[in-house]
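Note that one protein chain of the assembly has been removed; the remaining protein chains are unaltered in position.
The chains carry the letters A and B, assigned in the order they are written, with residues numbered from 1 in each.
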Amino acid sequence: MVVFEKPKSLTDAEFHYCPGCTHGIIHRLVAEAIDATGCEGNAVGVAPVGCAVMAYNYFACDMVEAAHGRAPAVATGLKRAMPDHVIFTYQGDGDLASIGMAETVHAAARNENITVIFVNNAIYGMTGGQMAPTSLPGQVTQTSPYGRDVKTAGYPVKVCEILRDLDGPEFIARVAVNNVKNVRNAKKIIQKAFENQIAGKGFSLVEVVSSCPTNWGMTPVKALEWVEEKMIPYYPLGVYKDRSAKEEN
Amino acid sequence: MTTEILIAGFGGQGVLFAGKFLAYKGLLENRHLSWLPSYGPEMRGGTANCSVILSDDNVGSPIVSKPDVLIAMNLPSLDKFEKDVVPGGTIYVESTLISRKVARDDVKVFYVPATELAKSIGAPTLANMVMIGKFIRESGAVSYDELDAALKKVVSARHADLLEINLKAITTGYQY
Partner (left out) sequence: MSEKVLMKGNEAIAEAAIRAGCRHYFGYPITPQTELAAYMAKRMPKIDGVFLQAESEIAAINMVYGVSSAGLRVMTSSSSPGVSLKQEGISYIAGSDLPALIVNVERGGPGLGGIQPSQSDYFQATKGGGHGDYHLIVLTPASVQEMADLTALAFDLSDKYRVPAMLLADGTIGQMMEPVELPAESGCTVEKPWAVTGTKMQRRHNIVNSLYLVPEELERTNIERFERYAQIEANEVRYEKFMTEDADVCVVAFGIAARVSKNAVIAARNEGIKAGLIRPITVWPFPKKAIAEAAKHVKGFVSVELSMGQMIEDVRLACECTRPVSLCSRVGGMIPSPDEVLESIKKMNGGLK
């Protein structure tokens, strides 16, 4: 009896992610959602620029590598070309909430029928730990060596809070993967974001509060504690918008 | 034969429309032709002009810098383009709005109180087509036949009720 196996929609390629990085968990959750909805043969994923830049090697479905921040625009093109396909993006915080903010907001405003997985680890990981749009006030990074000073560097961008006020998007939620309970919930929510698209409901974004032990300068365990103590209070988990659920009530 | 025509006036005087009519008339007569508008913010309330070239041969440059024919719908246009008309060319002056005379003596000039004539047929905005009527009469550059076929190309279907009044404006100019 098989009690544990790799999701079918992940390839056999070995992840390049650092020890303790939660990208691996999130990749798995996305793959499980693809498996659960049975859309692998019909799915096209869009990889970002950032730590997940090589996600195209990991997902077994067709993949496109987008320019930094442009994944929602590329996904828009793919979806408009192939309305019956399942199109998802996988993006980090610098990609989605800084350089690609316009693409994110407008894809949401158009209620583009795509699924966006947004990994928020409050840092630019791939380039070695610079301040991200989601870095917390006071957070020390390579480009905020004295801690993020909100007077000069401004405040973090709360993506779910911004997007929920748009009339466009179908589903906006924030989850975390720092403990088993949260991972289980994240799995459910990510699957729903795919189901929404398949049901033709529209733009679904799941923000996954994540950790980056390497660039935070913490052990993996300490990093998960930091998620619980610092990140989640600033980025509260929950479903921020669910239009269909609202209409059903 | 090639006729290079410059129609100039205020934005809103139907300068581009008049040019388009001539272009379609040329098309229906199997002539070679080009139509080139001025474009941009100047069109919105400022001056507008368009170049129309009708030819029996391929049209080279669509830009009319030395017009054979100038149709001046306002004073700034006459001031600006009078000097450019080729010697022996023709200037049509909208004489309701332009009180001065053409200074040159090496061009043929027709003074047409087009706005007044247009008002007299109840179509004060069609001075442009009155001028076109006069131009057709004096130049013979396009024929006076089958005007409505060309008009139908420029007057959109939803304004079909305006066909007749346009025709009347051309006729009025032709007969002036």
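Definition applied: a contact is a pair of C-beta atoms (placed from the backbone, for glycine too) under 8 Å apart; a residue touches a chain by one contact, two chains touch by 3 or more.
No experiment lies behind these values; they were computed from the predicted model shown.
**Q** Tell me the shown chains the invisible chain touches, ordered by label.
**A** Counted over the whole complex, the chain not pictured touches A, B.
**Q** Based on the whole complex, identify which of A:Thr11, A:Thr143 or A:Asn185 touches the chain you can't see.
**A** Residue touching the chain left out of view: A:Thr11.
**Q** If I consider the whole complex, including the chain that's not displayed, which of B:Leu33, B:Ala48 or B:Met129 touches that chain?
**A** For the chain that is not drawn, the touching residue is B:Leu33.
**Q** Suppose we count only contacts with the excluded chain; which residues of chain B make the list?
**A** The list for chain B reads 20, 23-24, 27, 32-37, 39-41, 59-63, 65, 153.
**Q** Quickly run down the residues of chain A that touch the omitted chain.
**A** Residues touching the hidden chain, for chain A, are 11, 40-44, 46, 53-54, 56-57, 59-67, 70, 73-82, 85, 102-103, 105-106.
Methods note: only the chains that are shown with their structure count from here on.
**Q** Roughly how many whole angstrom separate the Cα centroids of chain A and chain B?
**A** Comparing mean C-alpha positions, chain B is 62 Å from chain A.
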